[in-house]
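Here is the structure we will look at, set down as C-alpha cells.
Excluded from the complex is one protein chain; the other protein chains are retained at their positions.
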Amino acid sequence: MMKIDNKITSGQLMAIIVNTIIGVGILSLPRDLVEALKTDGWILVLISGLLAIGSVTLITILVMKYPGKTVTEFGRNLITTPISDFCSILFLIYLLIFSAFVVRIFGEIVKMYLLRNTPIEFIIITMLITVAYIARAGIEAIGKFCVLVLPIVVIPIFFMGFVLLPELDFSNLLPVFKFKITDLLKGIPSTVFSFAGFEVILLFNAFVERPKKTLKYNLIGMVLIIFVYLFVFLISVMVFGVIETTHLIWPSMSLMEVIQFPGAFLENVQGVVMAQWVVLVFSTLAPLIYGSALIFDKLFRGNEHKYYVFPLMPIIFVLALVPDNIATAYDYIGKSTNILGTFVILVLPLLLLVVSLFKKNNKKGAVKNG
Amino acid sequence: MDKKVRLCILLIMFLVTSTLPGCWDKVEINERAFITAVGIDVYQPSKDEEKVKGELGMEAKDKYTITYVFPNIEAVGKGGQGQPRFIVASVGMTPYETTRGLRTRLHQVLFFQHMKVLVIGEDVAKDSTMLKEMLDSVERNNEINRKVNVLVAKGKAEDILNVQSQFEPDIGLYISSISEASEGSARFNPLPLGELLKSLHGNKRTLMPRVVPGKNDLKVAGSAVIKNYQLIGWLGELENRGAMFLKNKVKADTVVVIDYDNKVVIPYVITESETKQTGTIEDGKIKLKYDIKMEGDLSQYKMDTSEDVMDDKFLRGVEKQVEEAVKMQLDNTVKKIQKEFKVDVIDAGEYFSKYKPHIWNTVKDDWENIFPDIEIEVTVDSKIRRIGLIK
Partner (left out) sequence: MIISTNINRNLEIIKKELVDCDDIVYRPIKVGQKQNFNMAFIYVDGLIDKELISEFGLEPLLLDARENKPNPQNIKDNLLELVEKGNIAVSEVKELKTIEEALENLLIGETLLLIDGYNKILMLSSRGWPMRGITEPQIETVVRGPRDGFNETVKVNATLVRRRIRDTKLKAKYIKIGTRSKTDVVVMYMEDIVNKKLIDEVMKRLKGITVDAIIGSGQIQHAIAGNSYSPFPEAQYTERPDVVAAALYEGRIGILVDNTPFSLIVPATITTLLQSAEDYYGSWYISSLVRIVRFFAIFLCLLFPALYIAMTSYHPGMLPTQLAIYVAATRDTVPFPAFIEAFIMEGTIELLRESGSRLAGPIGTTIGIVGGLVIGQAAVEAGIVSPLMVIIVAVTTIASFAIPNYGLASGFRVLRFGMMAFAAFSGLYGIMLGLLLLATHLVQLNSFGIPYLSPLTNIGNNLRDLKDTLIRFPLQTMKKRPYFTQTIDETRMPGARNQGKKGDNSKDKKK
C-alpha cells in the first residue's frame, strides 16, 4: 500500500510553495506598491511576479537535474564541499531569519487585533511549538496539510472582494500609466520579496515522486500567487484610495474592518479573518522551519531531521525578539533578508546551474544519482 | 517508543502552556462597558482652575472633556431595573489620556469595539489642532472600527448624548440607525470614520453631517464644512442636498414644487438620480459641467381638481418645474460653496485628477485658490415615471 516514505507529489509541492509565499507579505503589500507607483502598483506586481517566475524556472530546472537530492547534497558535487556547505549555512541562516521575521510580525498582529494584553513572547512560543509538531512530522505531512489548507488560503481572499463590492470605487484606480521608470525600478526589490518563499523548491524537490511535472505545477502556483496579490492590491486601492492606503500599516487587515455582512450575524468579520490568517502564517512557517531542520540534517549527512527541530526553536525565538519595536522589526529583518534573499533566490541557483551546465559539457555521461 | 515520547512531549507542552498564567486577555463579558457613543468637547474649566497652568508649563492644560455612553447591563435582562444607560464624562489633555483617566472611576473595562457613533462638538471642530489630535487617536486605535459614524454637533456633544430619546434609549444605536436610514433623505450624508479619514488625508477638507439636539430626540440634517481641519461654516438641509447631487450621492429625496394654476403643492419623490461630470478648459478657464438625471414619482396631488394627472403634457409641466427648482437650489449651493466657503467639498478636483490628469497637473498645487473661480454649470433633467394608483 502507499507507504509512509517521505514522498510528496508535485501537486503538493505547488501547494507548499503557494502557502509559504502567502504569509505576512500580503498584509503590507498594497502599501508598498502604492508608495512606489501609486495607482499603477499593479504593474509592479506583474513585473515582480514575472521576475519571480524567472527565478522559479531557474531553480526548477536546476533541481530537476538532481532528483532525490536537496541542494545541500548536490551542491557538494558541483562546487566542492566547503563552499557548498558555506552556501547551505547561509541558506539556513536566511530561513531562520525569515521565520523569525514572519513570527514576529505575526505576533504583533495577533496582539493588535486579538489578544491585546498577552505578552508577545507567549504568542510566539505557542506558535513555534505548534509548528514544531508538524515540522517534526516531515514533508509528507506538510505537503498534505498545505493542500488541505490551500482553499482556506485562497478562496476567502476572492470572497472578500465579492463581499466588498458595494464599497469598491473603480475610479480610484485612475489615472493609469503615470509612473516613472525609475520609480518602477526602485520598487522592485521590496515587492520581489513578497514573492520570497519559493526557494524551498531547492530543498523539497528532492522528495517529489515524479519530478517531471514540477515545472508546470510550480508555474501554476506562481501565477496563482500573482493573481492573489493583484487582487488584494486592486481591492485595497478601490476601497481606500491611494492616499489612505499609504497611511495604513497593514491595509489588507484594515480591509476586513470595512466588510459588513448584510444582516450582520458577525459584527466584526475581523475574528474570522484573523482565524484564517493564523492558518496562513502557520502554513508559511511550517515549510520554513522544516527546511531549516532539513538543511541542518543534510549538512551532517543524517537522515532524521526530527531531532533538529526543537533546538532551532530557541534560535528563532531570540531572533524574533531582537527588534525593539515594530518599526525596527521591518527595518532590520527586512534588510537582512534582502541581502541573504537575493543570494539564495538568485545567486546560488544561478551559480549552481551554470556550474552544472559546465560540468555536463565537460563530462560525457554525467553520473546520475537516483 | 518514538510515539510514546511524542505523546509525552505533547502532553507536557499542553499542560505547561495551559497552566501558565495565560489569561491576560480574559475579561468576563459582563465586566465590560460596551461604549456605544462618544462625544468630544472642549473643556470649559471653572474660574479657579483657569489660573493653574499645566505641568509642562505651556498651555497644555486639560483641553478635552469626553463623554461616554454605555448601556446598563442590568437593565437589559428580564426584569431589568435601573436606567437604561450610563453617561460618564472625563477630562484630560489628550483624548487617549482622558479615556485612561476614566479607569480610576469605573470598575468595568472600557470596550470600544461596539462603538457606533462619534460626536464632535462644534468648538472642537473649530479648532484644527484639537481635531487633528482627536482624529489621530481614533484612527490609530485598533479597537475603534472604521465604520463608526462621525457627526458634528451644533453646540456641545455632551448635550447631544444627554438627550433622552423616546425612541431608543441607547444614543449610539439611535444616531447610527438614523444615519443608516438615509434611504429616504439626502439632507445629510452619513459619514463612516473610514470615509472621513480618507477625505481628510487626501484633501484636508470634507463635509461632516450635523446633529442638532431636540427636547427628546435628535435631528441629523445638514452638514458642517471642514476646511484645513477646521469648521468654517454650515450647510443647511437643502444646500446639503445640493452638495449631495453634485457628489452623485443622492439615493432618494423629495422635491416640492407648486402648481400655481390649481393651487396644489406637489411633492416629487426622487427614486433614482445620477450625476455625470465633464470638465474642460475653455478660454484658459476651467469649466465643469454637471448633468443630473433624475427619475421619480409624483406622490401627491389634490382630490377633485379638474386636472388629469395621468396626462403626458401635465406631467411634463411638473417635470419642468422640478428641474427649475432643483437647478436653482444647486446654483445656490454652488455659489455658497465657491464664494462663501471657498472650499472644494464637492470633490470637483477629484474628477480632474482621475480623468484629466494633464489638466490636474497644472492646477493641483493651487487648487484651493483656483476652485472659487472655476465655472460650474448645472443641468437637470427629471422624469416622472409613476403617479400612484389614481389619476
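A few comments on the model shown:
Order of writing sets the labels: A and B. Residues in every chain begin at 1.
Everything below uses one rule, namely that contacts are C-beta pairs under 8 Å (C-beta built on N, C-alpha and C of every residue); 3 or more make two chains touch, one makes a residue touch a chain.
The model shown is predicted, which means the values in this text are computed figures rather than measured ones.
Touching the chain that is not shown, out of A:Leu78, A:Ala141 or A:Ile235: A:Ala141 (per the contact rule at the top).
Check B:Glu74, B:Asp261 or B:Glu377 against the missing chain and you find that the one touching it is B:Glu74. Summary of contacts with the chain left out: across A:Asn19, A:Thr39, A:Thr60 or A:Thr118, the touching residue is A:Thr118. Chain B residues in contact with the hidden partner, per the touch definition given at the top, are 3, 7, 14, 17-18, 20, 22-23, 25-30, 32, 34, 36, 71, 73-74, 76-77, 80, 111, 113-114, 116, 143, 173. Where chain A meets the chain that is not shown, the touching residues are 1-4, 9, 11-12, 14-15, 110, 114-115, 118, 123, 126-127, 130, 133-134, 137, 140-141, 143-145, 147-149, 217, 264-268, 270-271, 274-275, 278-279, 282.
We adopt the following convention: only the chains that are shown with their structure count from here on.
Note for the complex: chain B touches chain A at residues 6, 10, 13, 17, 20, 22, 24-25, 113-114, 139, 142, 145-147, 194, 197-198, 201-202, 353-355, 357. The touching residues of chain A, when paired with chain B in their complex, are 112-119, 122, 125-126, 129, 133, 136, 171, 174-175, 178, 240-241, 243-244, 247, 254, 257-258, 260, 267-268.
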